[in-house]
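Every protein chain of the complex appears in place save one, which is left out.
Note that the chains take the letters A and B in the order they are written out, and that residue 1 is the start of every chain.
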Amino acid sequence: MSDAPTAQAVAPSAALQAVPRSGWHVATVAATHRETPNATRIELDVPGWPGNAAGQHLDVRLTAPDGYQATRSYSIASSGSSTRVVLAVDKLPDGEVSPYLVDDVRDGDMLEVHGPLGAFFVWAPAAETGDRRPVQLIAGGSGVVPLYAMAHAHAGADDPTPFRLLYSVRTPDDVYFDDELGTLADSAAPLRLDFVYTRRTPDGWATAPGRITREALEAAVFPASERPRVFVCGSTGFVERVADWLVMLGHDPRSIRTERYGGT
Amino acid sequence: MSFITRGFSGRSRERDDRLPPGQTLVGDFPVLSAGPTPEVDTEDWEFTIRTETGAHSWNWDEFMALKIEDVDTDIHCVTHWSKLGTRWRGVSLDTLFEDVETEYDYVMAHSYGGYTTNVPLDELLDGKSWVAFEFDGEPLDPEHGGPARLLVPHLYFWKSAKWVRGLVMMDQDEPGFWEQNGYHIHGDPWKEERYW
Partner (left out) sequence: MEHVDGNVLAGPLAEFFSFDVTMATGRCVGCGTVAELARAMVYRSGAGTVVRCSTCDNVLATLVEADDRAWIGLRGVTAIEVRRTPTGG
């Protein structure tokens, strides 16, 4: 594994060039939108934000009146040079920070954010990186956020790379960026969208609800022979099940990049 | 410069005069972990005290046949939370050391999974510590160190090694896992001995 030359999916120096320096910023909540029954889309105005690559994240730090601080990482749904930074936060049942961000935050609130962070789980157009391999995105629930950022950047750049997004959700109500994904699938940049519904399917759906299986995964993703670059994001349990199956299906582990959100 | 976030208070944190400096009370029992939770069946479990001359071992049944004590104590984590009046059942280190002869004064506790922490022997004896297998009337959860953990409540709780498998006597004090990586070699909460 370590001796393979050019094992990197992205030319390293190009990836570093595409990724601006991180720093602490004060963000103001410009808008909030209930994305799903359990999640809120938050648009932040971040003066001084240097822009971010698709797939990066930021850390949000909250301070209580007694000085106690809590910091959590959130993937960024937007990319590019804009100082308008979009998050989509999932509420964890016993969370300390997410219930505040999903239910309590209001327009005009100020939050400390640290970013943009992470050069590993990033996609940039073929024009920047020279990498023309197809891209397979696999999302479990809220793990769609950085992958949506990649699909959105792909469309925005009119990038010809074949893209597929396999998106596992509980019910049709739990789809993040539902309208936007439909628009992206219709755009010129090729994107195939596949859904897996684990608890409830839309009316008339051909299959019963249930967790993704290895067979369903194989049917939906680019075959290993096409050597896709794969990005998997979601709960730790979801990511590890999917990544293990991909390797069993013949995908090169070095071509698979993962971002675990914790939990099973 | 940080500022107070409107409307944010975090989990409940109460101050209390009975607490060591810098600690607050919590209602839950946070799980702090350094790696995957070991899965140890009591069928395979063994506890060993290794001295400069030999070793003493107990399997689970032998361990359960020893004198078992009820412990009601306060615990203090280096991450600033404390719990008062926690209830445990376990075997006192005094009982375990009854027939153990050693000239050495220091102990390294070893856990399934590789965790280590060091404690001076005189801080384990005279009613100061137990190998505990029940918490709050229930068998100790693997998440919290089950089947059995070391319980040394007068020191910061990182010294109460989860999944304990044995003690090795040392002639000098040597730092265990967290002590090598930034934590205080002794760990007295009343002196706030948190870090190097």
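Worth pointing out:
In the analysis below, a contact is a pair of C-beta atoms (placed from the backbone, for glycine too) under 8 Å apart; a residue touches a chain by one contact, two chains touch by 3 or more.
Small disclaimer: the values here were computed from a predicted structure and weren't measured.
Summary of contacts with the chain left out: across B:S9, B:T24 or B:T37, the touching residue is B:T37. Shown as candidates are A:A64, A:L117, A:A185 or A:A216; the residue that touches the absent chain is A:L117. Considering the full assembly, A:H57 is the residue among A:H25, A:R41 or A:H57 that touches the omitted chain. Hidden from this view is one chain, which touches subunit A at 1-2, 12-13, 15-17, 19, 22, 57-59, 71, 73, 114-115, 117-121, 236, 257-264.
Although one chain is hidden here, its contacts on subunit B can still be listed: residues 30-37, 77-80, 114, 143, 158, 178, 180-183, 194-196.
One rule holds in what follows: only the chains that are shown with their structure count from here on.
Subunit A and subunit B have centres, each the mean of its CA atoms, that are 40 Å apart.
Residues 61-66, 68-70, 96, 100, 104-105, 109-112 of subunit A are the ones touching subunit B in the complex. Of all the residues in subunit B, the ones that touch subunit A in their complex are 2-11, 13.
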